[in-house]
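Notes follow once the structure below has been shown.
For this view, one protein chain was removed and the others were kept in their places.
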Amino acid sequence: MADFSILTWMLLLPLGGALLILGLPRDRVGAIRWIALGTSVGVLALALGLLLGFDPAQPGPQFVHHWNWAPSIGAAYRVGVDGISLWLVLLTALIFPLALAASWTIEDRVKEYMALMLLLETGVLGVFLALDLLLFYIFWEFTLVPMTLLIGIWGGPRRVYAAVKFFLYTMAGSVFMLVAIVALWLLSRPLTGTGTFDPAWMAAHLSPLLSQEAQRWLFLAFGLAFAIKVPMWPLHSWLPDAHVEAPTAGSVILAALLLKMGAYGFLRFNFSLFPTAAQELALPLAILAVVAILYGALASYAQDDFKRLVAFSSVSHMGFVMLGLSAMNPLGVQAALLQMVNHGLSTGGLFLLVGMLYERTHTRDFRELGGLWKALPVYGGILIVVGLSSMGLPGLNGFVGEFLVLLGAFGSAALRPAAHGLTALAAFGVVLAAVYILTMILRVLHGPLPERWRGLPDLNGRELAIMAPLLVLILLIGLYPLPFFAAMQASVQYGLAAVAQPIWALR
Amino acid sequence: MVWMPLLPTLILTAGALGLLLAEAFRRPGSTTGMAWGALGITALGMGATSALATWGTIEGIYSMVLWDRSAFWLSLTILVGAGIAILLSRHYLADRGIERGEYYVFLLLAAAGMLLMAVAADLLIVFLALEWLSFPLYVLAGFARPRVESEEAALKYFLLGAFASAFLVFGIALIFAGTGLTNLNDLAAWLRRPDPDAQPLVWVGGALLLVALGFKVAAVPFHLWTPDVYEGAPTPVTGFMAAATKTAAVAALIRVFLIGMGPALALWSGPVALMAVATMIVGNGVALLQSNFKRMMAYSSIAHAGYLLMGLLGDPALAVPGVMFYLLAYTLATMGAFAVAVGMADPHGEDQSFRAYAGVARGSPGMGTAMAIFMLSLIGVPPTAGFFAKLLLFAAAWQAGWVALVMVGIITTVISAYFYLRVVVAMWMGPGEAARLPGPYPWVRFSVALTGVGTLLLGVLWLMLGGLSL
Amino acid sequence: MEALFEWSWLIIAFPLLGFLINLVSTGQTRERTIGIVASTAAAASFGMSALIFVALLARPPEARLVEISLYRWAMVPPLTAEVGLRIDPLSTTMALVVTLVGTLIHVYSIGYMAGDPHIRRFFMFLNLFLASMLLLVLADNFLVLFVGWELVGLCSYLLIGFWFEVPYNAWAGRKAFIVNRIGDFGFTLGLLLLFWTFGTFRYEPIFEAVEHHAVEAGAVTLITLLLFAGVTGKSAQIPLYVWLPDAMAGPTPVSALIHAATMVTAGVYLIARAHPLFAMAPLTQGVVMLIGAATALWAALIAIGQFDIKRVLAFSTISQLGYMVAAAGAGASAAAIFHLGTHAFFKALLFLGAGSVIHALEHAHRHHGDPSPFDPNDMRQMGGLARRMPVTFWAYGIGAAALAGLPPLAGFWSKDEILIGLGGAGGWATLAYGFLLTAAFFTAFYMTRQVLMIFGGAPRSPAAAHAEESPAVMTVPLGLFALFSIAAGWINAPGLGALSAWLEPGHLPVFHPEQALLATLIALAGIGTAWAIYRPQAWPKGVEDPLRPALRGFFTALTRKLYVDELYDILFIRPFNGVARVVADVVEPYGIDGAVNALARLVRSAAGGVRRWSSGYVRQYGLSMLIGAVLLVFYILWMLR
Amino acid sequence: MVTLTHYLVLSTILFGIGAVGFLIRRNALIVFMCVELMLNAAGLAFVAASRYRGLLEGQLTVFFVLTVAAAEVAVGLALMVAIFRTKRTTNVDELSSLRG
Partner (left out) sequence: MGELIVFYLLAGIAVATALAMVITRNAIHSALFLVLNLVVVAVFYLLLGAPFVAMVQIAVYAGAVMVLFLFVIMMLGAERVGGTAGLRWQVPLAATLGAALVGGALFAFLQTPAGLAPAGSPPAPLGDPVAIGERLLTTYVLPFEITSVLLLIAMVGVVVLARDFRSEGK
């Protein structure tokens, strides 16, 4: 058991917090809340420490902690962070305290709720930190359970349906990934004796031995699990239900973090392990991504439920992420990575805002809302900023991601000959984003204020404190994305080495 | 030390007879002492099993029995199942007015028969062990009499069990007629010889053996008794049947088909694979429609029989440790689930429908959490033991080229998630009021805690301690 | 003096600072303070622009280009994007116009918006707009220009919907933003292609590459066409002009600043800015020219049938933007920018004058205590205001004359140059020239009509009868703008040619007397025709508009803006809504989700079939076992065959 | 000459009759008797094989099968008696309240 890395502490801290909470009597609600929040803030502090110690020049994983816990099957506890996972880890560490703070209004079964949230934090962090396929899968599935319970216990009226649907959908994809992991492990056994789950080793020694056919199937098996999580069209139908029914913090985490796991998986495993299949399948992937962009936007526009609108917008946004990834050039991929963070901030923020509104009005139906900017000026202002971020307004973070994704996809050699057409369609998605976001603002904030909403209180200090970090980051990334790209650059270049193609063909 | 392989069996049998004697002289009243006694005997059996763990392979008593790694794991699993069943029975019996000392005697005797099955090396012993473990189970299934469901369960189990053992005996007879052998190692040696003339008898005999063992392991189409018997039997007995009997039946399958018929495995793999497919599909499919926990668990046990059959076909280097671990993981989760079911059962008129589970976790979050862990393990969600178990079985089957089987396995796994989740959904998300029922007894709580922690940690521990090389 | 350039970012920073101050200021701040802060910020920006202008002027003509890199925005191979400013004659000119008009309108707004409860928000947005517009103008690369381009769109949206309680206003704001975004869809694609063609977004390397013909002409044509799509949105050209008339829902100062003087001219600025690119793409130039000219004519025509005081001006703006675009398309950038500047002044003047009228009418209506609904923008409710609001009348008259192109007012000179630029080119340019001349006639016509309807004759409503002149804080800017409208033409009048020399050294404006005469005659003809129809004596009582009986159905079509909105509604909006509804209400629940649920149902019903086999009968269970046994035995037989 | 095959054929037929009887009779006692018939058929096969292979094991096995069968009968009949006390029937078709 080598030296404990900071990453292991990050994983253990929420777990310990959860256990501590489970040990407390259930009526100590205040203590439970503060312990949960304190724990997640502690993780955030560790994450910031991680950021300080991170060396952007190094392409490989850093802060690695390696422990061969199951030598007979060659499975290892191996965690590390590189430029690809760095921002996602930080996003996770940031979103959880916010989500927990937003959960202050939860009154029912607080103990279980907070414990599950902290377990979920361990799981999500683990997914982004794991450098061993088995460990990754364990964390991947580990996130499923707390999320299902969060939706199913503290969710809306159709929560059970949504929770079960979420669970089954995810499960349906991940079992195929499991089989693919098993297959890779079995293939590695003759080479190593015990077999291994180390993706880096596989990328170097196993992938070149795989036939095109095998690569294709394994890519698809992994891809299915990730595609459902992203979610890619047409595997998205769990998402609106899960989002709508989940409690606010659940939606936030789902949108901001869990969806990222899928896209992250594509980049981390599919591209490095099955490079030739990835090149071959880049175009279909991109086509689905573009369909998702347009479909999500259209569906989003036609919703009458605020939360459902945001949910469908996620489908559209994640389409941009997938388009960027399938461009398979540094521009597209780095932009996609940043876009993941952006989506986490803006859609996470929108879900928080929906929740705050719902706590006041107890409805999310546009037909009952309207004119609220008059009653809630601060809320309205924040909603507009976050909404603009979501629709990719230049100067805010969404633009950086979306525009560079488009830029990457436009010049992608992997997507030729359809690169230009697909990019054009995706760019039209930006127009549609304006349509549904502006319509949302119109229907929530504008128009005459109904009498029943006249006395609504504006955001309180806690809610402002939740939104403030998001707003700061939305602006910061929008105005100065350089450091964000700089940290991921080396790792992305390194990770794309296998799928790299001449991309400046147009010059 | 030719009787060494029998040591666990002997301990349990002797202990059971001692308890029987004690029962004869027991003053009327509580049977707590009997339960403690039975627990002690089980613990002793475990001790003996563990002591034998390092002995390697021992052949005993005119090659009738054989101790090996498999025997160790199977015995351990059976004893775990038996021990927990005893823990669960103590108050369950008392609350329902069926508190009779013979219960523990039969439980121990059934376990002893199962332990014998784990070391059987001769078809005759397989037959006798099967009967040995069955007789007490017939009685135990009907132990809640005069409750009519319990009696119906017992009679169904008995009649069909007798029917199945007739197939077994006739199958042995045909094999004997064809080869003059009943010893499984000799049979394997005989099969390795090129002697095509008498083979049809052996094959038909083998087919009939498969019927009987398929019945015990609850494989489709020999599975139909399972839900009815599980539903009717007293709940701790159901758990015991689901876990330990399954283990013993798999032990028989391993002995007969992997060892005895080992050289002809290629011939059997086809039908066994079909059985596995049908079992996985039917078990998981019909479980979807159940609204009674015990029936659902019965179909779950059928489904797991399918996974085990798939595992048995796999690459032996992975399949043997895989199946052993699977059985242990399955036993812990199943016994745990039944422990919760016992803990949640209303002493006055037990209702095991999901409706009765609604909202229970609000009053007893510990039980709810444990049940969730068990259900997740049965689905195969990491980091529970069930995940690693399924992982190994899938790996074994894949390695042996059973890709289609693995595909059926994973698809049915997804289906299974639905009905296992229903329990969790009912307990956690149901509309019920808090704390409807009195909290479970300490014995039950202890079992739940034990199996819960075990289910959570077993997989990781097992792999840490050596995994496949154990 | 040279060190000053390093500080040129202050031009943008001042209004931004004003925005931030007002953002964080508490709700108790007095409304006057808010306005003063905002106006001071604008004025400071103007001052800084003037200083930079002077500093640039001090340089020799060939050295009038300063590039200031502020910071590196992103570096992702192969992209290196920096935020930088480009100080050159074009950008400083624009900055001057923008800040000057902006400052005046800020001041005007203090009076106009007095008493509005959301005045803080108003001035914040106004300052933010100014900063964005200056970012657009001063950017040294297309990417930053695009950022500013979008941000001004945002401010426009926010300000159109400033009075968001009125659903129409909010709707109009959204429409503006969306239509702009449609144009920007092209712009975005243009940027993508631009980057992958040139490998950079910066003007200077791109222009150099073009100069050396290092790129394919086809690519440049496509890039410029796509960029022009953005222009049609922002500068309200056919087919995307439809948002601008509705944009008049915003407060009048906004209409003056954003929807007349500055933001809408960004498209013209873009063409001028990217002039080397356009120059390399004759096809694009032709398209730009024709669309510009057609827009000029089309909008001038529609303006004739409008009754809303601001809407007339809106169509006029569209029309004038058409002039500029046509000029820019023809390569006459200096003329376009010249007209841009003069138009900024006289159109701002007209809007502010209109605002003054509206303000007065509204005030009078409220003062009069008339509870009936009243549209203070409706020219049919006016009349006779010349006597009651003399300052406004005179200012408005000057503006109208300038717009109509009467010499020697500003509009005359700039329009003249545009016509000259197009006149001699031949080919398509001749057609465009024809369009523009016709448009000039209509321009003079509708402006005269408007002036007569507002100020001439007798009041047609009680409010008009009781209207009073606006306060000084409003009339002073009016006066200043009137001065500019008179004088601004002279900075580039033939013979002086300061602006052309400044923008394009060596190209001095020429003067064709016959052209000037023709234009003047056309303008006079328009005025005369309008006078004949709309002079108070010729206007029978009770008739809404004397043209209506004359033109009948066509006039109705004009008042309905030639049914373009309706056409778009049928062609685009309804289908779009329909598709979205189908996606959300049919495809999603029945198609995609339906497939998933159907799969679940299928599994359940199949399981239900299997379940029936568990009938509870022991004998049947035995039968099942026997079936298994038979199958196994037959399998053995089959293996033994 | 009578061969082992003769005996095997006979025992198989008896086994088959027993199996069919198990499936078509409703009286639990007769159903159970059919099982006895099947076991009996197996015994015949054992003894015949024992004879023709010259091995004593077959006879010993029959001895055990017989003993087990006897024990089984005891348990089974006790069970049927117990059920008869509750349900007043030995008709297996009436014992089908558990199903699905």
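Brief remarks on what is shown
A, B, C and D label the chains in the order they appear, each numbered from 1.
Methods note: a contact is a pair of C-beta atoms (placed from the backbone, for glycine too) under 8 Å apart; a residue touches a chain by one contact, two chains touch by 3 or more.
Keep in mind the model is a prediction, meaning the values are calculated, not measured.
Shown chains touched by the hidden one, complex as a whole: B, C, D.
By the touch rule set out above, chain B reaches the unshown chain at residues 6, 13, 17, 20, 28, 61-62, 64-65, 97-100, 102, 105-106, 109, 112, 116, 124-125, 128-129, 131-132, 135-136, 138-139, 142-143, 145-146, 174, 177-178, 196-201, 203-204.
Take chain D: the residues that touch the chain left off the picture are 1-10, 12-21, 23-27, 29-30, 33-34, 36-37, 40, 43-44, 47-48, 50-52, 54, 56-57, 59-60, 62-64, 66-75, 77-82, 84-85, 89-91, 93-94, 96. If you put the missing chain back, the residues of chain C touching it would be 615, 617, 619-620, 623, 626-627, 629-630, 633-634, 636-637, 640.
To be clear about the criterion, only the chains that are shown with their structure count from here on.
In terms of C-beta pairs in contact, A-B outnumbers the other of A-B and C-D. Centres computed as Cα averages put chain C at a distance of 96 Å from chain D. Each chain gets one centre point, the mean of its Cα atoms, and the points for chain B and chain D are 26 Å apart. The distance from the centre of chain B to the centre of chain C, with each centre set as the mean of the Cα atoms, comes to 77 Å.
In chain C, the residues that reach two or more other chains under the touch definition are 611, 614, 616, 618, 622. For chain D, residues touching at least two other chains, in rising order: 19, 22, 31, 92, 95-100.
Every residue of chain C that touches chain B in the complex is listed here, in rising order: 603-604, 606-608, 610-611, 613-614, 616, 618, 620-622, 624-625, 627-629, 631-633, 635-636, 639-640.
Against chain D, the residues of chain B that register as touching in their complex are 124, 127-128, 131, 135, 138-139, 142, 145-146, 148-149, 151-156, 158-159, 162-163, 165-167, 169-170, 172-174, 176-177, 180, 182, 201, 227-228, 231-232, 289-290, 295.
Across the interface of their complex, chain C is touched by residues 155-156, 159-160, 163-164, 167, 199-200, 203-204, 206-208, 210-211, 214-215, 220-222, 224-225, 227-228, 267, 270-271, 282, 285-286, 288-289, 415 of chain B.
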